[in-house]
Every structure is written in C-alpha cells, then in structure tokens.
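Complex shown without one protein chain; remaining protein chains in place.
Just so it is clear, A and B label the chains in written order, and each chain counts residues from 1 on its own.
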Amino acid sequence: MAADTWIIVAGQPGVKNLIEIARGLTGQVRALVVGTEDVADTIAAAGVDEVVWVRPDPDIPLEAYATTVQSVVQDNPGVLIGGRNPAERVLFGAAVATLGAPVFTGVSSVAADGDDVVVKHAAFGGITEQTVVISGPVGLVVDGGGLPEPGIAVAIEEIAAEAMNDVRVVGRSESTDEHADLASAARVIGVGRGLKKEEDLALIEELAQALKAEIGCTRPLAEGLDWLGRDRYIGISGAHIAPKLYLAVGVSGQLQHIDGVRGADLIVSINSDPRAPMTAEADYSLIGDLYKLVPALTSALSGR
Amino acid sequence: MRIVVAFKWAADYQEASVNGSGEVDWSRARPVVSSYDAVAIEVARQIADAVSGEVIGLSVIGEPTVPSMATKTALARGLDRVVVVADETLNNASTTQTGEVLSRAIRQIGDVDLVLAGDSSIDVAAKMVSSIAAGFLGWPAFTDVGNVNVTHGSGVELTRPTAVGSETFTVTRPTVVALTADAVVARVPGMKDILAAGKKPVEQLSLASLGDLESVPYTVRGTSRPSHGARLQKVIDATDTSAAVKQLAGILRDAGVS
Partner (left out) sequence: MDFTLSDVQELTRTMVREFAERELAPIAAEIDQNHRFPIETLPKLAENNLFGIPFPEEWGGAGLDYVSYAIAIEEISRVCATTSIIVETHTSLALEAIFNYGSDEQKRDYVADLASGRKLASFALTEPMAGTDAAMQESTAILKDGEYILNGSKVFITDGNYSDVFVVFAKTNPDPALGTRGISAFIVEAGLPGFTAGEGERKMGLRAANTSTLMFSDVRLPADALLGKEGEGFKIAMSVLDAGRVGIAAQAVGIAQGALDAAVKYAKERVQFGKPIGNLQAIQWMLADMSTDLEAARLLTYKAAHLQDLGKRFSVEAAHAKLFAGQMASRVAGMAIQIHGGNGFTESYPVERAYRDAKITEIYEGTNEVQRMVISRALLR
C-alpha cells in the first residue's frame, strides 16, 4: 500500500531500527518528534522525508503531549512505528488508539502486499512467530537500535505544542552509575540467577576487566533484586545487543532474555544445568560450577 | 478517590508449549493473577487506604463468563469489587481492542480518578495496553512507573525512568499508570481474605453495552517456530575446570574476541 509511515520519536533520537523498518515500506516516511531541538535535528538528518516537531515545555512530561500526537497522525493514517522506552510507548499508544490500529511487537519484517501490510513478529513473549495481515493502519513497536547514521537534513516543521493540563515535572535525577552502553559494546557478559549473592558480582567484574567487556543481566537481577541498573537488563523489553561475544554466566536462557541477544556473533554459556534453554541458544556451553569456572577464566585471560 | 486496577486472568507464556509449526498450546498452562497485577492491586489498596478511596478491579476476558477463580483471586488481593467484560468474541482480542474495551468500561464505571495496571501481561507481553487505553480515553499515561504516592486530594506523584535516570511528576487529573513488578512488595493475602473475596460484588458488563468498537481487526496468516539462528550448540564438559577454561580461552582467541 502506498500509505505513509509515522515514526513517533519521544525525547531521544536512538531510532535507527525504526527508520530502517520504515524505509522497507513504500510511501513517505514522516517523523513526529516530541523532544528537544537537538533530537529534532538528529532525526531530520536520519533519512526521513519529513519531520514534524513538537517542542515540549521542560516542566511538562513528554507523555502529556499525547493529544498533540493524536491530532497529527489522525489526518494521515498509515503505518505507525514507535520505540520501547516509557515515554515512547505512551505517545505511540495514543497514536495507535486514535487510528484504532492493531499493534505488534518484536517485528522482524514488514512488507506491503497490494493494499495490505504483512507483518512478521514475535508473539506471546517470543515463543512463536506470527505472520499477520492488516488492511488499514497498523502500529509496530521496534527496538530503537541506537543513533541513526547522519545524512542530508530535511526541513523541520514545528507545530504548536498543546500539552494536557495538570501534569507537571517536579524532579529529575540522573543515575550516579556510569550509563551502560550495551548496544555498542563488543563484548558483553550477561549475568543471571545462577549467581547466588550480590557480592559475587565481584567475580564477574574481574572477568569483565580481563575480557574488556560490559556487564549486562537478566531481568530479575535488575528489577527484582536490584543488583544492577535497569540499563543493564538485556531482553525483549530491555536492551537488545549485538556484540562480537556474548558470555552468559548462570543465565537459564528464558525466551525474553534470548530475544535481546540474538544479534551476538558468538554466544558462550557457563551454566551448571545442561538442560537450561541457554545451552541450545549458545555456540559453546561450559557445563559446570560458575564459581570455579569464572575465576579460572579470569586468570587464564589475564595471565597471558 | 476511585481507583480502577486493570488485571488479566492469564497464563505465563513460559508455561505454554509450542509445536513445530509455531502453534501455541496453552492447555497445561494455569491462568493466574500475575505478580505484575498483584503489585498494581497492592499499590491501589495502599493509596485507597490512605485517602479512604475505592479500588475496583477491571478485567476483560474472551469467554462467555468470567471464571470465579479469576475474580476471587484478584479480590482476595485487596480489591473492593470487580467489573468484568466477558465475551467470547474477545477471545484472541488484539492489544488495541483490549485497550479500547478497557477504556469504554472505565467510562462506564465513571468518576475514575486513577487507573493502575501492571506494566506487562504475562501471556502477550506487549506492554502496550495501558498506553492504548489511555489513548482511547484521551488521558495521559505513564509506564514503567516504580512508585506512586498520593499528594493532595486526588493528585498523585509518580516516578518513571529515563535513559539517564528518572523523572518525577505530579498529576492532578485522571490518568493511567503502568507499574513495574517491583514497585512494591504485594502482601500475601491471609486466610480471612479468601472467604471475604467470595462475598465482594462482581459486576459483568456486556460488550454490547459498551458500544461498537473502532479497533481495526487483523488476520493471522500463519505461525512458525522462531528460528534461533544456527548456533553451534557445542557442550564442553567442565568437570575439569582448568581443561575446560583452556579450551574456551582458545576458542575466544581464535574468534578474535579476547
């Protein structure tokens, strides 16, 4: 179909994958940016055909611009693409509701088929892949994928921003931890529930130093146990990584985690349980006690 | 303050099985009120207790009637009453349809100040229903919210993460909030709550009474089992730690990653 595409950008410009998906379709690619001028400039040079920019009041949360987003997309229904960050999901959800469009996450391919759109996506947390056909507007949730390659900038059309009433920003905090950049790391060590205590992270940190790797983790370590920051959670709703090496330590390999590491060139697992799903998802699996293997690997790597 | 908690009677996708052609079999997966939903109910209860408010559970289910276990399980966790939209035509409802039905039911319930939900369902796990419901309502939504506190009257203060940290907002108007699973620790209901759950009101709304839905339908053309790429799946016996580590170090060196 010749319908146009709207990419909904909220606050941050790391939407490389969204633009790639949109470029795979026919029709114009429009970006609706709710964010600072820097964000709008980055998107304008990212290979889109048009940028509509909403400049938010810094005292008002991005989410409060949902009705503005709705009024922009409703006149031009087509394909909507949004990212996974909190504010991105809210503005995207508002756009989707306006068009009544079905939504798909974990999208691996999109193609026009006559007047229809055919979407292949991971359904039910990624346990199956569905191919769905939509004749009408559709929404796609796509992992951001980092900053787009800069190119020739298109013009930016700024529109009046009307935020919802009675919603205010009253505080901002920046995490004191160094912000993890797992997406661009060449080597990532992922830690799972096989690690018994928070103090044992020291073992992993030593290995990470020897291997010059970033440390990531499964969801429970970041959200239930709080051993590591949320920016280090790898998985379907967390970071999606594509390093040269992904070394999973004590990671059972639930599908939602695996979804985040599929892009790795080489996957190695250290796990005591040979039946852990991780074993089937790895190139090499060391079946044994991580408390013996990790220190031994650290000294083997730093001893040379 | 009237708080609606959207909850879903669903099974964890990790308990479902998938055959070679990607068809999902849910028959051995037991539906539950998920830990996400339990947290949303707990937060709602704490807020309602602080301001003598009311907590109404709301659930959409694709069966002609709601299973009594679904409502009792949710009620035992601290709801005052439950409203359900149960209709066979909602079986396999899309995320957008579910969001739309929730928004209509919230309107029907009326005078709702705050809608709370878990950040994700445990079967579909799209993490989009709350935002979409808010979109249909024309209300602001906030997702990934780690805590909600009552400020004054009907206002709430909430915090959600950003790429570099977090932002805190005050909201003094009806809003939808999706909570992370660790926003609070949900209480384990006591034995008295079990019997009390059976005595609380459950109201069933007919789908027809909510009006025609605007959500666009779609068709599933096919399913397939996800291909996991061609991983080597080589297993190294690590009974002998030093031999196994030596072998791995060699592999990493040959691959140019160490």
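Just so we're on the same page, contacts are C-beta pairs under 8 Å (C-beta built on N, C-alpha and C of every residue); 3 or more make two chains touch, one makes a residue touch a chain.
Since we're looking at a predicted model, the values are computed, not measured.
Colleague: Looking at the whole complex, which of B:A76, B:L179, B:V216 or B:I236 touches the chain that is not displayed?
Modeller: The missing chain is touched by B:A76.
Colleague: Of B:V39, B:A197, B:I236 or B:L252, which one is in contact with the hidden chain?
Modeller: Per the contact definition at the top, the residue touching the missing chain is B:A197.
Colleague: For subunit A, which residues reach the chain that was dropped from this view?
Modeller: Subunit A touches the chain not shown through residues 272-275, 287.
Colleague: Suppose we count only contacts with the excluded chain; which residues of subunit B make the list?
Modeller: 32, 68-69, 72-73, 76, 188-195, 197-198
To be clear about the criterion, only the chains that are shown with their structure count from here on.
Colleague: Please give the residue numbers of subunit A that touch subunit B in the complex, ascending.
Modeller: Contact set of subunit A toward subunit B: 11-12, 61, 63-64, 66-67, 70, 84-87, 89-90, 92-105, 118, 122-134, 136-139, 141, 164-175, 179, 186-187, 211, 223-224, 226, 230-231, 236-237, 244-245, 254-256, 258, 262, 265-268, 270, 274, 279-289, 292-293, 296-297, 300-301, 304.
Colleague: Sort out for me which residues of subunit B touch subunit A in the complex.
Modeller: Within the complex, subunit B contacts subunit A at residues 13-14, 16, 18, 22-24, 94-97, 99-100, 103, 120, 122-128, 130-136, 138-145, 157, 159-173, 175, 180-182, 213-226, 228-229, 231-239, 241-242, 244-246, 248-249, 251-252, 255-258.
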